[in-house]
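FYI, not all chains are in this one, though none of them got moved.
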Amino acid sequence: MSTHDEGKTVAELSALIGGQVVGDGSVRVKRVASIEGADEESMAFVEDAKLLEKAQASQAACVIVPASGRVEGKCVIEAARPKLAFALIAEVLHPPKRRAPSIHATAHVAASAELGATVFVGANVQIGERARVGDGTQILAGAFVGDDVEINRDCVIHPNVVLYDNVTLGDRVILHAGVIIGADGFGYVRAEDGYHKFPQLGTVVIEDDVEIGAHTCVDRGALGETRIGRGTKIDNLVQVGHNVSIGERVVIASQTGISGSTVIEDDAVIGGQVGMGDHARVQKGAVVGSKAGILPGKIVRAGTVMWGVPVRPLDEYKILNAHFGRLPQMKEALDELRRQVAELNARLAEKS
Amino acid sequence: MSTHDEGKTVAELSALIGGQVVGDGSVRVKRVASIEGADEESMAFVEDAKLLEKAQASQAACVIVPASGRVEGKCVIEAARPKLAFALIAEVLHPPKRRAPSIHATAHVAASAELGATVFVGANVQIGERARVGDGTQILAGAFVGDDVEINRDCVIHPNVVLYDNVTLGDRVILHAGVIIGADGFGYVRAEDGYHKFPQLGTVVIEDDVEIGAHTCVDRGALGETRIGRGTKIDNLVQVGHNVSIGERVVIASQTGISGSTVIEDDAVIGGQVGMGDHARVQKGAVVGSKAGILPGKIVRAGTVMWGVPVRPLDEYKILNAHFGRLPQMKEALDELRRQVAELNARLAEKS
């Protein structure tokens, strides 16, 4: 976790993120830490001016604070967005592990595969026929790279990832352990004697800067492609069905499942354990809450915030849910009214 | 993806699926493709007569169409079920990859294991004591086959599959990457000092023609067996608990979880993200919609279509859900009635 060097000065780091140093900019910082866990060589942050007391109490060498967030007697960097500044500084102080270019003696690389000069290939990796791996890419132990796979530059393929034949990864793609790209989609045609496999002959394209969490599965297209757009981030144990198209800068939390041919447009945010039927569409920038269910063919409009099964606008859902919680009282009120109306009827009958 | 040969004639392919050629049956077709992606060497299909215009516009050499689905100036095959015909033709034009029989130098095969003559064993595969592998089976890189495992003929075991000791696979079973068969079921007995493992000593039997998707887990029986019936198809990331019994030709979509000792009978269709409690039963041919929840011990009757948590008949659920969506209006109507009844009461009190 340390940077194994002398770190950077506060002034250097502040310049990097366009911040304003208040205090001694020549202090050296070696790592980032939480505000509670920081020591005198750490950079910490507080996102909210309400937490400035915590900043003061922290052992951190320097704390990134919101603009005008002065802290008596403490070196701070003022930044418009402290958490973002902290993330950018962490990128500098804790660059991802870069293994020296090498191909492990136990790796099995097909003769027809083309590997860039600065590739790292770990133990027991298998790389198939005609596969291409770009410079700076690291493929860790036990990963399987099928035939005709294309992996571009500076990717990190964690242990035991499986890339079926013929899939493509862009630059700087990170696949965490156990990710599976390009398994057959789930398509069958029922005949009298049982199910016949619908052909699953397509491919998968993962664009630049995508990160995919552990054990997530992205199935290959049936006849076309499954695509995940540039800069999209997907959590662990997510299922992406065949022919799904996911746009750029989409975020998808853990255990969500996306059925075949569904489209998620740019900048959408999808919670965990969401289920999407096939041929649905989540338009640009829509937000879908955790555990929501989207029916097949449903369109979630751009910019909306949706929740529930089946999905409804969040505000509507909250009202409905409140009514749901008061059903017993509603039933009581209804029964009381029935009693009163029966009495009114009786009194009127009496009178006439 | 190409068949690396001269393909088949339209007449040959039509005969295979009992179709009717309209046009030049001697045209050669090398692959299947979508109606939009087809070229002059491709066979495409349209399922619905409404799409015949698309068929006409397609570059495909030949299009499979519904009966009487003539397309002006286009070679077609008329078939009762075009999608099924297309799947069957795809099986012929795109047979699954068959690797030449061989055992990779880095595979670790126990001396007591028995392998058929035409088996393929990939790099870093481990095959345990007394395991048996039938002719034509392909075990890909990194797969683990435990002691006393029995794998029958023509199976495909994709990379990094794990078969715990003592499980059995029938013929033509396909296990996608990362499938785990036979891990311990989740059974404990609470004592004062914490949980003790209930014995998980049983086994798993997977019958012929089963296909199981990436990262699906099928736990071994506690004392008996977990069984998956002939021709059943299971999607990715599904959990099958200990002692579950799944019948023949069952379809189970992604991320569904089935608790211990539950029974799913033949021809049932189970959506994605369904949860089933233990000791439940889904009878023959029932359909359970995505995200449904089945309580422990619940019986879903044969041939019914169920949805929701807990499951109800789909038609009932739709009505209930519509009422749910109108709860605010119902509340308003109730309040208006209260007002009117109060007024009636007041007027009557006045009169008497």
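To keep things simple, chains are lettered A and B as they appear, and every chain counts its residues starting from 1.
Just so it is clear, contacts are C-beta pairs under 8 Å (C-beta built on N, C-alpha and C of every residue); 3 or more make two chains touch, one makes a residue touch a chain.
Computed from a predicted structure; not experimentally measured.
Because only 2 copies sit in place here, please give the count for the whole complex.
The entire assembly in this structure file is built from 3 identical chains.
One rule holds for everything that comes next: only the chains that are shown with their structure count from here on.
At what distance in angstrom does the C-alpha mean of subunit B lie from that of subunit A?
The computed centroid separation for subunit A versus subunit B comes out at 26 Å.
Show me the residue ranges of subunit B that touch subunit A in the complex, using the header's touch definition.
Per the stated touch rule, the residues are 1, 31-34, 37, 81, 83-84, 86-88, 90-91, 94, 97, 104, 106, 122-124, 140-142, 158-160, 176-178, 209, 211, 213-215, 230-231, 233, 235-237, 248-249, 251, 253-255, 272-273, 290-291, 321, 324-325, 327-328, 330-331, 334, 337-338, 341, 344-345, 348.
Considering the complex alone, what residue numbers of subunit A touch subunit B?
Its residues touching subunit B are 106, 108, 124, 126, 142, 144, 160, 162, 164-166, 178, 180, 183-184, 186, 188-191, 194-199, 201, 215, 217, 219, 223-224, 237, 239, 241, 255, 257, 259, 273, 275, 277, 293, 309-310, 312, 319-320, 323-324, 330, 333-334, 337, 340-341, 344, 347-348.
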